[in-house]
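So that we are looking at the same thing, I have put the structure below in structure tokens.
A protein chain is absent from this complex, but the other protein chains hold their places.
For reference, chains read A and B in written order, and residue numbers begin at 1 within each chain.
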Amino acid sequence: MSNLHITSLDKDYSGHQVLHGINLNVDSGEFVVFVGPSGCGKSTLLRTIAGLEDASGGSINIDARDVTRVDPAERGIAMVFQTYALYPHMTVEENMAFGLEMSGMSKAERKQTVAQVAETLHLSDYLPRKPRQLSGGQRQRVAIGRAIVRNPKIFLFDEPLSNLDAELRVKMRMEISALHQRLGATMIYVTHDQVEAMTLADKIVVLRDGRIEQVGAPMDLYADPDNAFVAGFIGSPKINFLQAQVTGRSADGGALVTVPRLGLKNLEVKPRGGMVDIGATVTLGLRPEHFGAPGQGRGPAVTLIADAVENLGSVSYAHAGPDAEEPVVVEVKDQATLAPGGAVTAEVLSGRAFLFDADGRRL
Amino acid sequence: MRGSTPLAIAFVAPALLLLAAILGWPLISAVVLSLQNIRAIGTGGELIGFDNYAEVLSDATFWRAGGISIVWVLANAVVQTILALITALALQQNFPGVRIARTWVILTWIVPTVVTVIIWRWLFSSSGGMINPLLMQLGVIERPIGFFNTPTTAMATLIFINSWRWFPFIALMMLAGLTRIPSDLYEAARLDGANSWRRFIRITWPLLAPTMGVLLVIGTLLSFNVFDIIWLLTSGGPAGGTRTLPVLIYETAFKSYNLSEAATISVLATVFLMGFALLATRYISKTEAQ
Partner (left out) sequence: MRRSWQMNILLALSLAFLCLLILLPFWWVVSSSFKEPQEIISRSPTMVPHSFTLQHFQKLLSSSAYPTYMLNSLIVSTISAIITLMLAVPAAYAFFRMHFPGREVMYRTILLAYAFPSIVVLIPLFGMFVKLGLVDTLTGLVIINVTFALPFSIWMLRSFFAGLPKEIEEAAVMDGASTLVILRRVMIPLITPGIASVGIFAFILSWTEYVFTSVLIVSDAKRTVPVGFSGIIGQYQIDWGMLLAGASFAVLPVIILFSLVGRWFVGGLTEGAVK
């Protein structure tokens, strides 16, 4: 159980900067997930924490000890790789014991430690096997077991589930979550899958172009994003971004906006703080579930033509809009089926909508 | 990729030092030697500048050997490429025993050249042997041919023997290039109705071309340097008809005991080869970039 402090961390590869002044605190026992699109620097950040990449500037502290220039093995960190990176020529037991051997543990002790961990991961029967004789899920467990035996201060996971099929991925996600509960260890997890991020994390770190966009609990990021990027990245289906014009203010500080795409005028949206300039062009962020069933009086009603529909059973999504533009996605609950070409009427729950300025900053 | 420069240097240093001592240093010595007038090993000499070069460049023997070397390299390239292409295309197919065939095709290359020489010297022998009696039985010839007796037949026979030794090696390299062509390209072409000939012309050939280019350069360097087969079979004869530059260098140094002149020819040959290698690799990387 350890905490991690990263201070103004920079990383560049021969002049090309991939991390810009990263500041981050990870508390002891916390499960932190780095998310972001590919190339955002999340893996580089993880690898720099591991010591597989050298930081170009800034510092990394684990439990108040500066480890910025410390060898990876000396940092008390274990890592689970995307490809598992098991040693193909060693048995499961040898794979798990290799790190212990390197740290100078006696053979008998190694055997005992590995056996204990294998037991908890249901790997005992597979100890004499080679990795190629195992299924994807089993390999994944060996990789995790290899990390556990070393009793690290911090676990790092680099997209560990992306090579598994959908069903196994959900199962392993649960196992990792349970593992975190059981060990209470500090874990840092990289993924590009926002569902994984939402379900696993105590704290999500959203990265873009080597910068942290926002740090927070999953529900905070979802309900209160700092900018259009985070709003767009968290949430599935993706949030709708609609051009709008500020036309006035309401009595309690809300902005009145015109949304041509929805044919709405004087829609009242609460900005996060301060005043919004009248006449400004803004972006309205409206999640598909910010459309409610009609006839409840929770907001102005709109009627859209569904060009395409996705009926998922409990919920349906209507994609409305001309081909040239991003369609507006509307969530429809408790309605048996939607048909393409049909009309969808919904109330706009503008109280939960977001406003962003031209640069994508939250207003 | 990992760091730690001192360790990396420690890893490459032994190999580099050995190459520098056994190839690099003698190469420099050869240049120095070519500027002196040393005849036999161990005898003294003095710097005489570029006199050796003037002498060699005005010597008809040198130019003749150069010409023979060019014929040798070109003919070997043609024969080996054709044989290797047939072999590679055949071994690319699936048939029972293909794995064994892919392994043992290299047989001609793994036996000592001296054995190659014995094999073919006997098979081509005009007293006994196999080829002459066979040709006579088939009625192609009436009397045994002395394959090594005229410059033209000797050259042709040598080219055949050297190609026999090297074509499987080239074929395996081509096979490596062939196996990298994705099989779905062939399947797509098949669905488009392309027959085997068109598939070869439109897919195999263009995609194999870069490999062939590299192989031609490697093959040229390898062929140029062949010495033992020629020396053991004809010693450059008859009448100097198979005296390539390496043979001339050897003769000059160890038969006529003129070390400095041999070094001069060596240096000229090296400059020529390096120039060729540089131009060819540049041409290949240029066409690849297009």
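Just so we're on the same page, contacts are C-beta pairs under 8 Å (C-beta built on N, C-alpha and C of every residue); 3 or more make two chains touch, one makes a residue touch a chain.
Note that the coordinates shown come from a computational prediction; the quantities given were computed from them, not determined experimentally.
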Residue of B:Ile118, B:Ala156 or B:Ile181 touching the missing chain in the full complex: B:Ile118
Of B:Phe148, B:Trp166 or B:Tyr250, the residue in touch with the unshown chain: B:Tyr250
Touch residues of subunit B, complete complex, unshown partner: 1-5, 7-12, 14-16, 18-19, 22-23, 25-27, 29-30, 33, 41-42, 83, 86-87, 89-90, 93, 95, 99, 101-108, 110-115, 117-120, 122-123, 125, 127-130, 133-134, 136-137, 164, 168-169, 172-173, 175-177, 179, 183, 186-187, 190, 196, 211, 214-215, 218, 221-222, 224-225, 227-228, 231-232, 245-246, 249-250, 253-254, 259, 262-263, 266-267, 269-270, 273-274, 277
On subunit A, residues whose C-beta touches the chain left out of the figure: 50-52, 72-74, 77-79, 81-89, 98-99, 102-103, 146, 150
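Following the convention adopted for this analysis, only the chains that are shown with their structure count from here on.
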Rounded Å distance, subunit A centre to subunit B centre (Cα mean): 59
